[in-house]
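The other protein chains are all here in position, but one chain of the complex has been omitted.
In this document, chain identifiers A and B correspond to the written order of the chains, with residue numbering beginning at 1 in each.
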Amino acid sequence: MVDSEQTGVTSSSIPSAESLRRLAISESGFVFDPTSGHHFTVNETGLVLLRHLQQNQDLSSILNAVTQEYNVSHRDLERDVLEFLSLLREFVGEQ
Amino acid sequence: MSVFNVTVAITGVNAKPDNPGPGLAVARCLRESPEFNGRIVGLGYDALDPGLYLKKYCDAGYLLPYPSTGDEAFLSAIRKIHEQEKIDVLLPCLDAELPGMVRLRPLIEEMGIKVFLPTPEQLRMRNKDQLTEIAKLAGIECPEIKTITHAGFFYKCQEEGWSFPMVVKGLFYDARFVHNADEGAEAFRHIAAEWGLPVLVQRVVKGEEYNLTAVGDGEGNMLGEVMMRKMAVTDKGKAWSGVSIIDHALYEASAKLIKAIKWRGPLEFEVMRDQHGHYQLIEINPRFPAWIYLCVGVGRNLPMALLKLALNEPVGDFREPEAGVLFIRHAEDNIIPIAEFEHVIMQGGHHLQ
Partner (left out) sequence: MDENNQMSDKNKKDWVKPTITPLRSGLLNKFGKSQNVGWVEDIDGIPITGLIEKYKSPLFVVSEKRLRSNFQRINRAFTSRYPHVLFGWSYKTNYLGAVCNVLHQEGAWAEVVSEFEYHKARSLGVPGHCILFNGPFKNRTILEQAVKEDAHIHVDHLDELFALEEIAQAANKKVDITIRLNFDTGYTEPWSRFGFNVESGQAMDVAWRIHSSENLNLTGLHSHIGTFVLEPKAYSNQVRIMCGFMDEIERRTGSIIKYIDIGGGFASLNALQSIYLPPEQVVPSIEQYAEAVCDTLLELTHEREARGVQRPVLVLETGRAIVDDAEVLISSVFANKRLPDGRRAVVMDAGVNLLFTSFWYNHSATPTRFLSGKPEETVLYGPLCMNIDVMRNSVMLPPLDVGDALVFGSVGAYNNTQWMQFIEYRPNVVMVQKDKIVSVIRKAECLEDVTSLESMPETLKIPFPNGEPDNLLSKHT
């Protein structure tokens, strides 16, 4: 099993908490970025990650928190979170 | 006068100004009819279709799966919307929907939704690639049309007696004038990518375009015909302004055709008249045109007539049509709160309060 400590993900690959906090996130998963004017939608788990990322930029603690709540292996979670982050960077431009 | 208090679902509520769908105009005809005080459900294919938001014309708006998705997806979407809205009558307004709907008619009717549609055979007869045969039935000429499956046609078409310019058409939508082989190939690729194969080529007919819309009652009668000459068109050749006319030759040809195939449902007849007064049939659309609101202007509410046919109610008499009534189309910006947009995106539809 891969430990979350060894993810090698640095905070520089996460959009800043500030830029994430300005997003208008609806409970339905509808997200509007008031700076860029872009819309996108996230699913339930995407919403969970987004809420975490708005508060907290430490990836290993996010991974730990998510595994407390969900049935998921660290390996799968890490892959999914890395993919999610790469998409998020596309949609949320840093300013 | 009876007043119909029913729920009508109308598709094609898209309205990009250069090529709007007929749905909103059909909804407007019903809304403004003194014989209608029911509800209208707009059915769209894109969250930016204005009919999903315009309270003026629709009481609710929902997204449908694209016709290319298949019967199953369409039926389950309609079933869901029907549970919410209790649809009495469904009026499809887009060409690409019809092959599916006419086939699924028994299943749609089983849900308790009424429709007034052509039979699959009638629909097939007016396919663009069958135009020559149907023109014979109408007793008018039509420009030669050919189905092609390769862009290579345009580079050797001279050998087959075709010359530029010609019109390249998709099976459902789109028509482009092309002036040389390269333009032809380009148009072919565009149309094939969007509407699939085969693609059609049609010889160009010079003259003025005249259109007729009416409803066939399925017994061979043409009801409530309204005729129009385009006065201005958009870049896509769609009417932007037009004037109602009364042309006996056009009337005869359309009536003859409807009689011959006992057309059931709305239709639009597009013809060209050359300087000698000869008519050539360009195409027949199995639905109302986007300019259908002109029918209210001339005093013949055709969508209302179609609704009565679907409900199996007598249509009644039409007023004599009036020539010289103009329409001028305009585009309008509507203000939509983001929450409504979100509803459509996330839930696929909503009630309009």
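Heads up, the rule we're going with is that contacts are C-beta pairs under 8 Å (C-beta built on N, C-alpha and C of every residue); 3 or more make two chains touch, one makes a residue touch a chain.
These numbers come from a predicted model, not from an experiment.
When the omitted chain is restored, the residue from B:Ser2, B:Asn37, B:Ser76 or B:Asn180 that touches it is B:Ser76. Contact with the undisplayed chain is limited, among B:Val3, B:Met111, B:Leu197 or B:Ala339, to B:Leu197. Panel shows subunit A; residues 1, 38-46, 48-49, 66, 68-73, 75-77, 79-81, 83-84, 86-88, 90-91 of it touch the chain omitted from the view. Although one chain is not displayed, its contacts with subunit B can still be listed: residues 44-48, 63-73, 76-77, 96, 99-100, 103, 147, 149-150, 171-172, 192, 194-197, 345, 348.
Heads up, the rule we're going with is that only the chains that are shown with their structure count from here on.
For subunit B in complex with subunit A, the residues that touch the partner chain are 338, 341-342, 345-347. Across the complex, subunit B is touched by residues 26, 28-30, 32, 39, 41 of subunit A.
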